[in-house]
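Note that one protein chain of the assembly has been removed; the remaining protein chains are unaltered in position.
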Amino acid sequence: MSKLFFRFAAMNAGKSTALLQTAHNYEERGMKVRIFTAAHDSRAGTGVIASRLGLQRQAETFGLSTVFDSAWLAGTAAGEPGQRIACVLIDEAQFLTPDQVRQLHRLAHQHPVPVVAYGLRSDFRGDAFPGSAALLTLADDLEEMKTICACGRKASMNLRLDGGGCRVQQGEQVMIGGNESYRAVCPTCFYSDSAERRRAPGLFA
Amino acid sequence: MSKLFFRFAAMNAGKSTALLQTAHNYEERGMKVRIFTAAHDSRAGTGVIASRLGLQRQAETFGLSTVFDSAWLAGTAAGEPGQRIACVLIDEAQFLTPDQVRQLHRLAHQHPVPVVAYGLRSDFRGDAFPGSAALLTLADDLEEMKTICACGRKASMNLRLDGGGCRVQQGEQVMIGGNESYRAVCPTCFYSDSAERRRAPGLFA
Amino acid sequence: MSKLFFRFAAMNAGKSTALLQTAHNYEERGMKVRIFTAAHDSRAGTGVIASRLGLQRQAETFGLSTVFDSAWLAGTAAGEPGQRIACVLIDEAQFLTPDQVRQLHRLAHQHPVPVVAYGLRSDFRGDAFPGSAALLTLADDLEEMKTICACGRKASMNLRLDGGGCRVQQGEQVMIGGNESYRAVCPTCFYSDSAERRRAPGLFA
Partner (left out) sequence: MSKLFFRFAAMNAGKSTALLQTAHNYEERGMKVRIFTAAHDSRAGTGVIASRLGLQRQAETFGLSTVFDSAWLAGTAAGEPGQRIACVLIDEAQFLTPDQVRQLHRLAHQHPVPVVAYGLRSDFRGDAFPGSAALLTLADDLEEMKTICACGRKASMNLRLDGGGCRVQQGEQVMIGGNESYRAVCPTCFYSDSAERRRAPGLFA
């Protein structure tokens, strides 16, 4: 039996790079992986995993209707006799549903196929993404990928900034098509949210 | 600034022993800690932290109305001039509310007082306790305390057993006054829930 | 196959308590463990594992001549048909020889018997104990057990103090029969070793 791994981080810590490295580690040993990222329109299809270091690669996508069960796993090797899946890698795993996380946990423990999920831990309000909360609750192995705040401390939280670089503290968990941006910060900077200090910490320091 | 730590485990891994050891480590250096456990009736008062190894100790209790804010922290040192709190230790932390977890996270990052919370990760259905989900989302340092399944693997899940030792899969997250019991198991045993196998795995093996 | 675990810490972090808790976790599931501590006179015999919390328990001892090989493991169950060893627990593991660490690593990977070793990481000079260096090099799972410095930071180093409470920086790695004592400190306090400050940091603060 295998394990479900969750590699979590704030924005821009290097999650996609780490996923691409893990895929490479398997493949250079002649093992086959299956790579997923979130579909932006809820339907599974084709996506791209891109790293800020310049690496990128095609991936399958998961949507709300994707079911990661034993039948799915059996189907993965259908056209390729003798080649079982050595590892399932999932980017943007915060967008998994709790049910999908449960399916992946069960899959890893009923088949010899490790699942490694990479995703954000919390949103710009400090609340969990539902997929992340489920992964944090069930994953057999949790590992924080570290990045840094502009103040030099470890960044574990995310700020949302509007088009003018000012912090936004309310709104939907996921925004589509806006011009907001995000910044990874440490909790001390995250909580220094006085009304008179609307610029994001470290932005013009 | 300090950190919020979450030490999580399945049932009977030794969480209370570890809490008592940490308290001892501070106190033998002449530092003062404050220890909490959950009130069983929602009102703060006096409780006991008892370890299965035979150790026990009085603790304060937290209930739904407890607020862990800066005023609370300032108040803790009121009667004892010059003695600040070096650490806040919390047992049964799965019963914290998400708001209380947020207060403790903020407290640790705005004051030099580390908070170490010990608690269960998931309930008998594999769902998070709300306090645990918030701790997993915000804590600066997550550490799993390991215990073992009867099959020899690491136990990370919990089964609920009825008075006859049979597994129960539905019901309230917390039961008061029943004669049910709990058993820590690995995910593989947790998911081996076929209808014809109603006895808990490992129970009579 | 199993794993070799190394739980390391500075002095007085709670290593023996943690070992006794792990033994208890196995035994309350009806599993048999074998517990060792270092013999003070190089010959295996009977020892005691005592925790500063007041717990204690008899243990076997290992000395320079102990060999942890397959024959040894087979012999452990000799008089008890049907009862295999579920776990080997070793206290004061810094006193293992590198060869013994290699034997234990091999044992865990050729038999289904996990080995959990608890010990100091470095001595009062900041140098490794030979057993610890081998454990750090080979163990499949490394976990630091945390304790605190008098300054409030994590303690990972050890000071040796003479009978008058002054720091000693040179001498044998292990002293027998002296009246020296030890203090766990953080690296910043460890390196603040100016000549004019011969009292141990935090001692009279």
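Letters A, B and C mark the chains in the order given here, with residues in each chain numbered from 1 onward.
What we mean here is this: a contact is a pair of C-beta atoms (placed from the backbone, for glycine too) under 8 Å apart; a residue touches a chain by one contact, two chains touch by 3 or more.
What you see is a predicted model; the values in this text were computed from it and never measured.
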Exercise for review: Write out, one label after another, the shown chains that touch the chain missing from the document.
Suggested key: A, C
Practice item. Decide which residue listed in C:31, C:136 or C:168 touches the omitted chain of the complex. Key: C:136
Check your understanding: Touching the left-out chain: which of C:21, C:100 or C:122?
Key -> C:122
**Study point:** Touch list for chain C against the chain that is not drawn
**Key:** 1, 102, 105-106, 108-110, 121-122, 126-128, 132-134, 136-138, 140, 142, 144, 153-154, 156, 186-188, 190-191
Review point. What chain A residues would touch the chain not displayed?
Key: 12-14, 17-18, 20-22, 24-26, 28-31, 52-55, 86, 112, 147-148, 150, 152, 202
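Criterion: only the chains that are shown with their structure count from here on.
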Exercise for review: Tell me whether chain A and chain B, two copies of the same sequence, contact each other through the same residue numbers or different ones, using over half shared as the line for same.
Suggested key: same
Check your understanding: What whole-number Å value describes the gap between the mean CA coordinates of chain A and chain C?
Key -> 38
Study note, to complete from the structure: Two or more other chains are touched by the chain B residues none
